[in-house]
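Here the complex is missing one protein chain, while the rest keep their positions.
Here the chain labels run A, B and C in written order, and each chain numbers its own residues starting at 1.
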Amino acid sequence: MLGEGILKGMAETAKNFFGSYFSAERLTTVEYPEQRIAPYEAARVFPFLVFDGSDWEAGMRCVACQICEKECPPKCIFIEKSKDKKPDALGKQQFYPARFDIDISVCMSCQICVEVCPFEAIKMDTEYELSTDNRFGGLLLDRRQLAKSNQYYHQIHPAEADGVDARLAAEKAKADAKTKITAEAKTAAIAGEGA
Amino acid sequence: MSQTPFFENLDQIFVLLQHWLVSFLPTSWQPAAGVLLSVAAIVCLFPALFALTTVFERKGLARIQNRLGPNRVGPFGIFQPIADAIKSLTKEDIVPLSADAAVHFLAPLLLVITVFMGFAVLPMGRNMVLVDLDAGLLFYFAMGASSELAVFMAGWSSRNKYSLLGAMRAVAQMISYEVPLLLSSVAVVMITGSLSLTKIVEAQNQYTWGLPHWYIFTPWGFAGFVMYAIATTAETNRSPFDLPEGESELVAGYHTEYSGFKFALFFLGEYVAMFSISGLGTTLFLGGWSAPLSFLTWIPSWIWFFSKLMLSIFVFIWMRGTLPRLRQDQLMNFAWKFVLPMCLVNLLVAALWRFMGDGWLRWVFCSAILIAAYAGMGLGEMRRQRLGPRSYRYAE
Amino acid sequence: MTPLTGYLLVAALLFSIGLAGALTRRNAILVLIGIELMLNAANLNLIAFWRYGPHPEALTGMMFAIFSIAVAAAEAAVGLGLVIQIHRHAKTTDLDQMNRMKG
Partner (left out) sequence: MSIVFYLLAAITVAGGLAAMLLKNTVHCALALTVAFAGLALLFLNLDAQFAGFAQILIYIGAVAILVVFAILLTRASETPKDGVFSKTWLAGLAVAAAVFAVLGWAVMQSVRVLPHETAVPEVTVQQIGVALVGRYVLPLEIVAVLLTAALIGAVIVAMHEKVGHEKEEGK
């Protein structure tokens, strides 16, 4: 019958109207500044630099290899390699970034830097409240602002961070074993030489 | 009836207030001052109501869509309109370079003036009517018809294709739906035998077994009210007939090129037109300021008028939240091929009702004619697939 | 000057303006506007005579005016329909260019 559909529709919206006052689960709105949804584990916003231990400068995993700088599609990463070297997590002497800037007003959150990093040094953050009243300096993050601890990484991406830690541990073990073997070989060689 | 003096005074409080205020002036000024005072009351009241309605509309639409709606400014977002007003008043008033400046300036003024003129003849309570014109209904429709010109002026003077298209759509739509609007009101005039809106209300302010003699409770009145409601929705450019300002097609229709205060005037004009046309519908079909049940007559008449008015505003909002926008050809077909014939049948039924005398026979007879016409025309439309359910080729 | 004279003079002036417009404008629509003005001037005469006539209760002048308004509405609808059709046919509404009866 003509007009039946209109009445059906009106009934449906009336149900919504009154229902929204009585059942809270109908309302999907999150009132943002007061309420916020915890970010999903897979959420990605902008990259940050991971450091181990408590000293951000000493524990920085980044070795300033500049792969991410070259791969970055919008060219938002700027790295200046250090002159001197310092031991990294594996105990190997490595360069470190004297300067590491990311302009997050340019970054497009593509995550390519994370994928190309051979040292698991750069990861994606879930922090999204980055608005600032200074559009040049405020959005250009330096290495102090970018450095975040491995604990923080575990907090925001637990499963991923566990995998990373396991891999790093395995690598470290392998490297240790290798140094051990080379050391043994060396001592053996020395011994052989001596013999 | 429990018509105690207190409630009688409460009923007439605004009339008494006006008399008291005017009594301070010399006698020769009193009539003019009284009129000025009433005009000032109307000009203050309805914009205030408009401000409240905008926030209620947004909240109502939000609830219909299971959202919360504005709730930031003040408790429950009640001060939102104040924020909006400050925003639109402080905005720059932009007039396009190629616009016809004089006409561009006059259009919003003309719209608001004609819209407010309509209130002059609406009885908002017992003895609460600005001028009780003998040809009140005609005056109302004359003012309503003049607002179309303002819409055209706005659209044409902007020199913007969207404005012009919106104005053309609006004017075509308003003219098409003015015919059923007038015809459905003529049925009421035929039964009452007067064009005076106060007389129309008085004719409905009677009770049998505690039930009122509202025209909506008669077969022709019910059909007339439905047709009137459809026509008013189109006349005020409300959803589902909001083609003139369809955001997804025409930016904002005829007021695309208006900003700041002039845009606010258009916005105000639209809402106040909605109030006034709802007020007219209330007066014609819902008994105006009369109480719905005979034992409730002690409640002041203006409370009844405004609660009926707000109820119809709620229905407007409810429809806006439910129905999708029509297509232009559907709109015109609906007006000329369904609503207009129904109104003509309704006129015939009203005449029959008038001359058949009391008794159950006229109820049966009149209802039967209307239902037959509705079913016949409705089924015919459905069969022609003009108003039937749409099939989507690519979706689903 | 009696009140009626004033109304009659206004009506005569309006009629002459309408006539002048209808005779001098080139656009067909403006010629129609001129004719509307002339009709309106006549209506003003009718109402003025009704108001100041000897038998206003007979409503003759008023009725004439009302019927005249109705007829003028019909005239406008048909006239403008014709103008639109002519424009479609001849691609112009300029009356100076419409000097042939053959389509």
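Some points to look at:
As a working rule, a contact is a pair of C-beta atoms (placed from the backbone, for glycine too) under 8 Å apart; a residue touches a chain by one contact, two chains touch by 3 or more.
Not measured: the values here are computed from a predicted model.
Looking at the complex as a whole, the chain kept out of the display touches B, C.
When the missing chain is restored to the complex, the residue among B:L16, B:A48, B:I94 or B:A142 that touches it is B:A142.
Touching the omitted chain from chain C are residues 1-10, 12-27, 29-30, 32-34, 36-37, 40, 43-44, 47-48, 50-54, 56-57, 59, 62-63, 65-67, 69-78, 80-85, 87, 93-96. Where chain B meets the missing chain, the touching residues are 103, 133-135, 138-139, 141-146, 148-149, 152-153, 156, 164, 168, 171-172, 175, 178, 193-196.
By our rule, only the chains that are shown with their structure count from here on.
Chain B and chain C have Cα centroids separated by 34 Å.
Mean C-alpha positions place chain A and chain B at a centre distance of 59 Å. Averaged Cα coordinates give chain A a centre that lies 81 Å from the centre of chain C. Considering their complex, residues 1-3, 5-6, 9-10, 12-14, 16-17, 19-21, 26-29, 31 of chain A touch chain B. By the touch criterion stated above, chain B contacts chain A in their complex at residues 60, 63-68, 71, 318-319, 321-323, 374-375, 377-379, 381-382, 387, 389.
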